[in-house]
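Just dropping this structure here.
Of the protein chains in this complex, one is absent; all others appear in place.
Chain naming follows the written order as A, B, C and D, and within any one chain the residues start at number 1.
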Amino acid sequence: MSKVQLSQIAGIVAMLVGLMVLPNYLKYHHQDFLIFLTINILVVVSYRLMTLTGEWSLIHIVMMGVGAYTSALLSKNLGFPVWISMPMAGVGAGLIAALLCFPLFRMTQFYFLIGSFAVGEAIRLAWIFFVKPFGGSSGVSSIPPPELFAIDFMDPIPYFYLVLAVVTVCLVILYRIENSRIGLTLHAVHWKSSLSESVGVNTWKYRSLAFIVASVFVGIAGALKVHYLGNVTPHQFGVGTMVFVLIWVIVGGYNTFFGPVLGAIVLSILDESLRDLEEYRPAIYGALLIAAIMFMPKGLESVPPSIRAWFKAPATPPPG
Amino acid sequence: MLLSLQDVHVHYNKIAALQGISIEVEEGDFVTLIGSNGAGKSTTLRTISGLERPSAGEIRFKNQSLTRLPPDRILKLGVAQVPEGRRVFKDLTVLENLHLGAFTRGDQAAIKSDLESVFGHFPRLLERSQQLAQTLSGGEQQMLSIGRALMSDPILLLLDEPSLGLAPIVVEEIAKILLEINKRGVAIVLVEQNAELALDLAKRGYVLETGNVALQGEASSLARNEHVKTAYLGI
Amino acid sequence: MALLEIKNVSKRFGGLAALSNVSFAVEQGEIRGLIGPNGAGKSTMFKNIAGFSQPSEGEIVFSGQTISGYRPHTIADLGIVRTFQETTLFQELTVFENALVGCHLQANTNIFSAVLGLDKHKQSRARDKALEVLEFMGLSQRIDQLASELPLGSQRSLAIAIALTSGPKLMLMDEPFAGMNPEETRQMMELTRKVNKSGVTIVLVEHDMKAVMGLCEYITVLNFGTLLTEGTPEEIRHNEAVIEAYLGGSRKH
Amino acid sequence: MELFFQSVINSFIQGGFFALWAVGLVLVFGVMGVVNFAHGELVMVGAYTVWVLHSQYGIGYIPALCIAVLLVMFIGLLMERFLFRPKQGDPLGGLINSIGVLFILQVAALVVGGTGPAKQVAPPFPGTLIIQEFLRIPNQRLFSIAVAVAALLLLWFFLTKTKLGWSLRAVALDREAAALQGININRTSMIAIGVSGALAGLAGALMAPISNIYPTMGHNVIITAFIVTIVGGIGSLSGAVLAAVLYAFLHTFVTAYFSGTIATMCGLLIMVLVLIVKPTGIMGQKVSE
Partner (left out) sequence: MRKTPKSVFERKFGRRRFLGTTLAGVGAALTAGMPRISLADTKTVKIGMNIPMTGDYAPWGLPGLYGSEIVANNLNAAGGVKIGGDTYMIEMAAYDHGYDTEKSVQGFKKLVLEDDVKMVMMLGGSTVASIVPWAMRKKMLTTTLLPSDITPDTPYLVATCESHPLYNVTGVEWLAEKNPDLKTAVIITTNDIEYGKQSAATYKAAFEVAGIEVLDTNFHGFDVVDFAPIVSSLLAKKPDVFCMATDVYTTPIVEQLFHQGYKGKIVSCTLDGYQDVIAKTSKEFVEGLVFQFPDFDDPKLVGGKINFPDPGGFDASFNKDHAGEWSAVAWEYPSILLNWVEAAQAAGSIEPTAVLEAMKANDSPAHTFGPGKWWGAELWGLDNAVIGDWPVVAINDGRARIQEFRSVYTWCQTNVAELSKQMKDLDLRIA
């Protein structure tokens, strides 16, 4: 067991080192792309924590917005250092999520999905409606970047390192949650909620916990995004963006921790490489989505194991 | 031979629900399948009706293979099922439910006469023909479910636990009607947990245990079998 | 004082009474049989005891404490655990993980200790407990298998193992012998006795008369939501009303 | 007072459209268990069809409307056959497929109509019905509401009075029991999406002379349809129609007397309130465990 862990740790370290040198070999705008992609990975992985309980929400990206606005307003209007406002973004999103648990978790499944959409949309409309302090449709601009010594965080590479560090820490925490007692209980809540209750699991509490924790991390992701972009608008957190998160998670596969990550990476790269198609891009993207669902019904995550199995196949006789 | 199952296997995911069942039903026969929960009784009926696909084995009805046919084709051949738990369409009226039973048929006159004969069997359904099915009592819903199956003018009627949750007196009534239906030439396969009742009604019986046929024979001789007595009759 | 007291419990769905004015009591340490025809209200009774639904009237008292109206997880916390009619397991988890979920009450942790690993001691105790119970239930050879891959008998044992890991005082077993062949039934009966000997009071709903008669010292019979009779297996076996209700009266046919 | 009467009429007109959108969505969800995200785009295709045929090629409005209905129905059938049927029992897969279709149809609209300002169709029924100087209803809207009500009545008749309609409801209520009655589930799904597509096409064709036509116009449609569906209770057609009219009244009156943004917020919050009080919608039933 420790051997496996050792090789895993080695693999992760190698990957991190690889990621750290990667931006130096990228085109400039791909450095930005990498930053946003890394942030989006935190978005999908935190969303997966939510889906562990079997509930799919449409409010996740709005919670990202809550974090983004929290950090933006704290740092710009109240002069908080970004190093404080960023964690506060997580706290803010978590608090709002905690409040929303009461109405939302009266519903389950499809009703929860749509109910979460309605609540999220109401929050978003509030950003548009209340020009003070949210800045209406044009949102908040001139949000300061973080400051540390003489590091220039407007430059993509240092900012990427910051994002990489924060996202890695967040992913480690999320991974640990998923593989802890709590993750196990969340699984249990999903698959057999009545059996879980009969052994003493407070399912409402665990659903809420998953939602709040997911919101905390996506709030941090939102803060990471705004301090690089320098502005935040309600437009960024609309249902259109949420649909992309859903697509990443479903096409990537939601049975493993890495499925959504794979989905986000592959589909984002695809989307970016299709950008030369200009206005025809969405159609090709849509066709590729359909193809992915038809030919890889278990998601992209099912591809590496089946390749591995294909290579191993001659060595071991088929089971059964 | 009206219906024959030969060495039929069915798997749910990886678990074998049927492990090679062979059953034969003659024309006008009354066969019962008894056994404990999970023995594969319901699965057998579901497989005959085409709701489950056998992973191996062969099902023949009137010398035609049912193994790969979809449920609607099987019904058209004359195999109707009264599913477990009645499963009437609760938001539809009694009459609409009955008409849906004759969904595959086009002959309006024949449908009308069958409808009358169903109402003959179950006069209470006639009284309630305009009510929504959900307003019926459990026994009436069971009658509706049987009546609905009869509306397809079946040669073979499959019944899955018709006595489930019904008062003894209602069970008695339904039992009587089943015998009547059988007398008119409709072959019946009855799955029942109430083995006492089932063996009393049927001509022949099969005892299923964990997806296998453990015993088979005349109903009366099965009822005298020691194993059956202790395991299923609770005596 | 009885461990579990059912006092005048009624449960109505719409106009239909699933239970009407049922009272009985279960003593500490016994195996109680709860039998009756389908629809007699046995499952409803179980649901009410375990908190999955609330009685319309009456009271359920456990260890001197009124529990009717509590949520299932709170009732589980007090020491009542239930197994389900069909084999209900976490099919996608391994045998060991299934048992671990059962340890919820001892291993319950907060998110910070979970992430920081501060609950290691607690978790290793839970693991020990899970292993111990699996060993007890004879499943220690199969801990890494997926629950869905187990044969039926072992699935049932696992379901009981999940229930046991939560350290219950009272276990409600819903048709644990359903679908078992005689050999499996025999093994399961032995296990049930073993569980009972380890100090767990058991209430059993079962149609398999042989098992019920063999296991229980005392049997409660429900019919149409009312208490028909109570008595020892011998009394029940010869009670005319029970024979009439339970065999559906079709004998005379 | 004038504003009040005018608003009542406006509410009914809007409610008719909302109902047309929602009923199609409910039908597909009920019978097939699929959330068709591309439903709004089907409406959009209906509107574009009328624009191309009627405004560009000069075909009469009524024939163009009929072709729009048939075309959208056909697109729906293709979606069922090639995208939803292989994904039976995988609602998330079906959802992604419908999102794929959504993207493709939006680009198709862009290719056909180009970009620039929203497309417009001149009303084939110009003029205004004026009643007593306090009520003015454009003839085109009168036509739309009449057709919408007629279509809904026809659907009601189909579902409650014909055997085929019963079979649709039967599949929605209990797939397996329906299959045991010899109802071909695949064929029923085809009928459901066919009817849903026809209603979407009709809604689009009726909207064409009244509203802006642009590739992303389906966005409002799907969101409104969702709200109406949820408030009405999933799977309940009468609930959807009732919720559509109620929502239209709420939206119209709040818009007329306060503001559009507040109206939308009110709509969303009321929807959440409905779900809190009755988590399965007005007419919805408890989903069995």
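Following the convention adopted for this analysis, a residue touches a chain if its C-beta (ideal position, glycine included) is under 8 Å from a C-beta of that chain, and two chains touch if they have at least 3 such contacts.
Values in this document were obtained by computation on a predicted structure and should not be read as measured data.
Engineer: Which visible chains touch the chain that is not shown?
Structural biologist: A, D
Engineer: So one chain is hidden, and I want to know which residue out of A:138, A:168, A:194 or A:256 touches that hidden chain in the complete assembly.
Structural biologist: A:138
Engineer: Which of A:168, A:194 or A:231 sits in contact with the chain that's absent?
Structural biologist: Counting the whole complex, the residue in contact with the absent chain is A:231.
Engineer: Could you tell which one of D:223, D:241 or D:271 touches the chain left off the display?
Structural biologist: D:223
Engineer: Identify the residues of chain A touching the omitted chain, counting contacts across the whole complex.
Structural biologist: Residues of chain A in contact with the hidden chain: 27-29, 31-33, 36, 125, 128-129, 131-132, 135-139, 141-142, 145, 154, 225, 228-231, 233, 235-236, 240, 270, 273-282, 284.
Engineer: If you put the missing chain back, which residues of chain D would it touch?
Structural biologist: Considering the whole complex, chain D reaches the absent chain at 2-3, 6-7, 10, 13-14, 17, 52, 55-56, 110-120, 122-123, 128, 130, 136-138, 141, 209-212, 214-216, 219-220, 223-224, 251-253, 255-257, 259-261, 264.
Heads up, the rule we're going with is that only the chains that are shown with their structure count from here on.
Engineer: Moving only to chains each one touches, count the minimum steps from chain B until you reach chain C.
Structural biologist: 1
Engineer: Show me the overlap between the contact partners of chain A and those of chain C.
Structural biologist: Under the touch definition, chain A and chain C have no mutual neighbours whatsoever.
Engineer: What whole-number Å value describes the gap between the mean CA coordinates of chain A and chain D?
Structural biologist: That gives a centre separation of 33 Å.
Engineer: Would you kindly tell me how far, in whole Å, the mean C-alpha position of chain D lies from that of chain B?
Structural biologist: 42
Engineer: State, to the nearest whole Å, the distance from the C-alpha centre of chain A to the C-alpha centre of chain B.
Structural biologist: About 52 Å separates the centre of chain A from that of chain B.
Engineer: Can the chain contact pattern be summarised as a line, a ring, a star, a complete graph, or none of these (other)?
Structural biologist: Its topology is that of a ring.
Engineer: Can you list every touching chain pair?
Structural biologist: Result for touching pairs of chains: A-C, A-D, B-C, B-D.
Engineer: If we count contacts the way the header does, which residues on chain C are in touch with chain B in the complex?
Structural biologist: 37-39, 148-149, 152, 175, 177-182, 207-210, 224, 244-251, 253
Engineer: Would you mind writing out the residues of chain C in touch with chain A in their complex?
Structural biologist: Interface residues on chain C, with respect to chain A: 50-52, 71-73, 76-77, 81-84, 88-93, 97, 100-102, 104-105, 107-109, 111, 114-115, 117, 119, 123, 126, 162-163, 165-166.
Engineer: Where on chain B is chain C touching in the complex?
Structural biologist: By the definition above, chain B touches chain C via 13-15, 36-39, 138, 163-169, 171-172, 175, 193-194, 196-197, 200-201, 209-210, 227, 230-231, 234.
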